[in-house]
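Just dropping this structure here.
Removed: one protein chain of the complex. Kept in place: all other protein chains.
What follows is chain A.
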């Protein structure tokens, strides 16, 4: 799970990374998505200013998560004040397969990306969707 200690800030991403934790640590997002193999070593680090500080963050921007929540609420006809967060699972919100594809299509249009159907299987939570979006945006930018 994510951890941060005084003097260094290291945020490790596992399958379900809590956005709240990243916010609580006082760091806002830095969006490289780090994929971790099971032995939990990280594959990329970015050092920020100061020799003793390593900063590796991976959760998508809060704005991205927020936008995904908005699109999800609209698709599932949930009231504006209903609780949808990064941790919300699509299935638990009542999304069926058609909802999920409609949501992905909405995200494609909103963010100008293309999500292959093969990736859809790995999108279980709002956070998963947001992280994938960020990854695709970055990939698009570097091409």
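The rule we apply is simple: a residue touches a chain if its C-beta (ideal position, glycine included) is under 8 Å from a C-beta of that chain, and two chains touch if they have at least 3 such contacts; residues count from 1.
The rule we apply is simple: contacts and distances are computed from a predicted model.
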Task: Protein name as given in UniProt for the chain not displayed, "cysteine desulfurase", "holo-[acyl-carrier-protein] synthase", "3'-5'-exoribonuclease" or "ARM repeat-containing protein" - done: "holo-[acyl-carrier-protein] synthase"
Open item on the list: Touching the absent chain: which residues on chain A qualify?
Closed with: 74-75, 82-83, 89, 92-94, 96-98, 101-102, 105-106, 108, 116-121
